[in-house]
Every structure is written in C-alpha cells, then in structure tokens.
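Then we have chain A:
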Amino acid sequence: MSHQDFSVTRTSRAARIATVLGAIVLVLLVLAPWWAGRADMRLLGELFLYLALASLWNLLAGYAGLVSVGQQAFVGFGGYMLFALTIFAGLPPVVAVLGAGVLGAMVAVPVALLIFRLRGAYFAIGTWVMAEVFRLSFAQISALGGGSGSSLPTNIVRSMAASRDGREALSYWLALGAAVLVIGVVYLFLRSNKGLALSAIRDNELAAGSLGIDIWRTKFLVYVITAALTAVIGALIFLQKLRISPDAAFSVNDWTAFVIFIVVIGGIGTVEGPIIGTLIFFALRETLADLGTIYLIVLGIVAIVIMLKAPKGVWGLIRARFDLQLFPLGFRVERSNRDKET
Partner candidate 1 sequence: MPDMVLEIYGLDAHYGDFQALYGIDMNVARGEVLAIIGANGAGKTTLLRSIAGLMKNRDDQIRYNGTAIGAMRADQVARLGIALVPEGRQLFPSLSVEENLVIGGQIGRKGPWSLSEIYALFPILKERRHQQSTSLSGGQQQMVAIGRALMANPDLILFDEISLGLAPVIIKSIYEALPNIVGEGMTALIVEQDIARALSVSSRAYCLQEGRVSLEGASGGLSRAEISRAYFGVT
Partner candidate 2 sequence: MEWFNALVQGALLGGLYALFAAGLSLIFGVMRLVNIAHGDLIVLAAYLGLSVTLALGVHPLLALVVVVPAMAAAGYVLQRGILNQTLGQDLLPPLLVTFGLSVIIQNALLEVYSADPQKMNAGVLETASVSVGGLSLGVLPVLTFAVAVLVIAALQWTFYRTALGRAFRAVSDNQDIAQLMGLNRHHIFGLSMALALAVTAIAGILLGIRTSFDPSIGGGRLIFGFEAVIIGGLGNLWGTLAGGVILGVAQTIGAKIHPGWQLLSGHLVFLIILAVRPNGLFPRISG
C-alpha cells in the first residue's frame, strides 16, 4: 500500500452533507416570519440567543480554559447599554446593539486585567464578583430606573418598525443573525492559528508555552472578544424583552447556569456541543417546564452525571460512535481509492 492511498483533508463527507443541510435549515429559518406563528418565532428567537451565549461560553471555558460563572456581567451590561444609548444618545436600536458590543469590549479590558490575577477556579468566582459589582452599580443609576429598572420608551420601540409584526420579524432576524455570526466567529477563530494555539494550550499549557505561544495574550483576546459579543447578545435579549432591571439583567441562573448546562450537556470543547445542547435544553424546557424547580434539579443532576460519565457530552458520545465532525477544525487523514481531489 503506497502513501498515495491516503489523503489529508480538513473536510469530510459528513461535514459536506452538514453544510448542505445547514444551508437548507438556515434558509427555512430566515423565512420563518412567513411560516411560523408569533409564539414559535419568539421561542426560536430566544433559542438563537441562548445558542449564541452557549457558543461564546464554550469558547471561553472549553477552549481558552477561562471558566467564568460571571458572563451575566456582560449580558446585563449589553442590555443596559442598549437602553442608555437609545434613551440618552438617541441612537437607533440596531446601532445601539452594535455600540453595546464596542462598549462591552472596552469595559472587558480593565475587568480582565484585574481578574486574570486569579488562577483557575478562583478566577471563576472572581468573574462572579465582577458581575455582582456590575449589578450593584447599575442598581445605583437612577436615570435607568435604579433597583427597579425601566422599560424601553414606546417611541424607541416604534422606531424599529411601524407594525408589531415588523418589529417581531426584525427582532427574530437579529437573533438569528447574531447566532450565525457568533458561531461563525467562534468557528473561524478556532480554525485560525490563534485558535489552534488555544487547543494546544488546553491540551498542555507547559508545552504550548515552550512553543512560544503567548498564552496570556491569547486568553486575554478571547476574553475581550467573548465579552463584546456577549454584550451584543445581551442587548438583543433586552430588545426582545423591552424591559430591564438589575436582577433580571445580571441573573446568574438565566445567563450563566443555563448556559453552562447547555454546553456541558451538549459537549464542552466542541463547536457542535452548544448546538446540540441548546436543542436538548429547549426540548426539556418545553416538556418539563411545568415541573418548576424539579426541572432545574433534574437539569443539575443530568449535567453532573454527564460531567462525570461522559465529559464530552452528548456530541462526544455521537462523535465517538460515528467519527463525525460537522465543523472540521483539525486536519484528518483519509484513506481514498481515488487520487487526491484538488
């Protein structure tokens, strides 16, 4: 057998099929305002935003090893910036959403400089302290409603689109666009040299250091990028809700606990994991939500069992069985009977 029987490739048949299927699903989703009901669209919009949050947290914790339990800091910050930029600066909501991202990146820099002094697990609690500082600080701003919060003025809401249907469609498309954008950014980042370096760091910090990979700068960059995008998602979340308060904006349960469960159940450290996890999470929520607190207990138990018995999550189980990778990151060696395709 000569070595020409093998070819090195990044893609695979499964990945190509996934691309085609993905494109079809995406087109169907874009057309949802014409085929889906109002409640379905709202649910899908929420799903897309959770998917984006999960992908971002996965990049942070699963690839950069920065386990944060304080991403609600940036969700809430983004939400509040949407309100501040539209109410005080008179920006159109869509522009304000992007502005929230820029401001999120700016505020993430000093935050990172401080909490990067904490190692490992203490970093996690440090991020939580930061989120608390954000929550308590915004509760002090009376112009934004203080502790009880405020609603987005109707003239600003109306400025998005004239009709309620138009607004809901726009809101839906923004959420879908944000999810696609985030998954795209995460995927492209992971395929870049910096992203591959991240995987190297995760696998062996010492070895990666000796290869001359600047661990600190790469992690810093990831932290700031995810903070900015998380703030954008936060702005979109509260553009859907139209009402903000410190407790809702900086909720550790809503914006971190659920997100962590999604990623852990789906498969941490894989691009596909958050997608599977979000689908499972919403399927469980829609069927078990009546159970209230029991549902959360079940979710916690499922996450613990998965972390102990199948640390790569549901996607890891699928991949181990079928050798699938829908978002190819590394290169793979394939045996082929034909000449290498170009």
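Regarding selection, all candidates are chains of the complex that A comes from, given by their letters.
A few comments on the model shown:
Criterion: contacts are C-beta pairs under 8 Å (C-beta built on N, C-alpha and C of every residue); 3 or more make two chains touch, one makes a residue touch a chain; residues count from 1.
Remember, predicted model here, so these are calculated numbers, not experimental data.
One candidate from 1 or 2 touches chain A in this complex, that being 2.
Of all residues in chain A, those touching candidate 2 in their complex are 61-62, 65, 67, 69, 114-115, 117-122, 124-126, 128-129, 132-133, 136-137, 139-140, 147, 252-253, 257, 260-261, 264, 268, 293-294, 296-297, 299-301, 303-304, 307-308, 311.
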